[in-house]
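For chain A:
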Amino acid sequence: MNYSFDWSALWLHRDLIVSGFITTVELASISLVLATVLGMVIGTCGAVGSRGLRVFAVGWVELIRSVPLLIHMYIWYMALAVLKLPAFACAVLALSIYSSAYVTEIVRAGIENLPAGQAKAALASGLTQFQTLRLVIYPQVLRRILPSLASVFSQLIKDSSLASVIAVADITYEAGALDGMTFRTFEVYAMTLVLYLVLVSIVNRLLGALLGSSMRASRPSPRELSDA
Partner candidate 1 sequence: MHDVIFVNRDFLAAGLLATLQISAIAIVCGTLIGAVVALLRYLRVPFAARFCALYVGLIQGAPLLVVLLFCYFALPALFGYKTTAYWATVLSFSVFIGAYLAEDIRAGLQSVSPKLIQAALASGLTMAQVLRLVVLPIGVRSVIPPIIGQYVRLIKFTSVASIISVQELTGNALLVNARVFEPATILSFVAIVYLIVCQAVSLFGRWLNARFSVRT
Partner candidate 2 sequence: MIDIQNVSKSYGAIPVLQDCSLSVKRGEVVVVCGPSGSGKSTLIKCVNGLEPYQAGSITVAGVEVGARHTDLPKLRAKIGMVFQSFELYPHLCALDNVMLAQIHVLRRSRDEARTRAMALLTRVGLAERAQQMPADLSGGQQQRVAIARTLALDPDAILLDEPTSALDPEMVSEVLDVITALARDGMTMMVVTHEMGFARRVADRVIFMDQGRVVEDTATQTFFAAPASARAKEFLSKILAH
């Protein structure tokens, strides 16, 4: 092995690394919020809506999930270029919609698994459908699905690396740039791996601490969430 390590090159360009890191965090956070909102809306439709809405929700989830995230990104960036959206916005849209499919499933399953008596008791006491959702169903469902949502966030951070392909200056993009500048290929990519690992760990631990026992009680099923 004739490789001579030189980690100082990374320190020299630390500003690029930091900016890439910040972009990744921004991208993942905004997408998480949008994915959660969209997922809750469609997921609720899928659980309590009319027959047509339920079919739509299932079909929507299958369609979105069966198309690779990269293709989602390209669709927003290239096929819908007529909208003249900046790359970051395209990445946010692609990530949000893709992840919302997983949130939809989680929310739908969460609502359906709630004991049926809850809704019936609420309606019987005179609450409207909407009030029932807001005051009785959502609080309980949210508590139960938080660990799964934490997994979604974790996965989003990793999926966001694909944004580098459509020229969003995240960690992975800057890694490529750094490699081109310094030729310290191993150091650059090793650091990239470590950065994502650290970010994902921090998020997992933070959410674990915030959620406390509810996190430990029901482990999220990572198999429902997927992709690069």
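How were these candidates chosen? In short, all candidates are chains of the complex that A comes from, given by their letters.
The rule is short, and it goes like this: a residue touches a chain if its C-beta (ideal position, glycine included) is under 8 Å from a C-beta of that chain, and two chains touch if they have at least 3 such contacts; residues count from 1.
This is a predicted model, so every value here is computed, not measured.
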(Q) All of these sit in the same complex as chain A, but only one touches it there. Which of 1 or 2 is it? (A) 1
Q | Of all residues in chain A, those that touch candidate 1 in their complex | A | 1-3, 62-63, 65-71, 74-75, 78-81, 158-162, 164-165, 172, 175-176, 179, 185-186, 188-190, 192-193, 196-197, 200-201, 221-224, 226-228
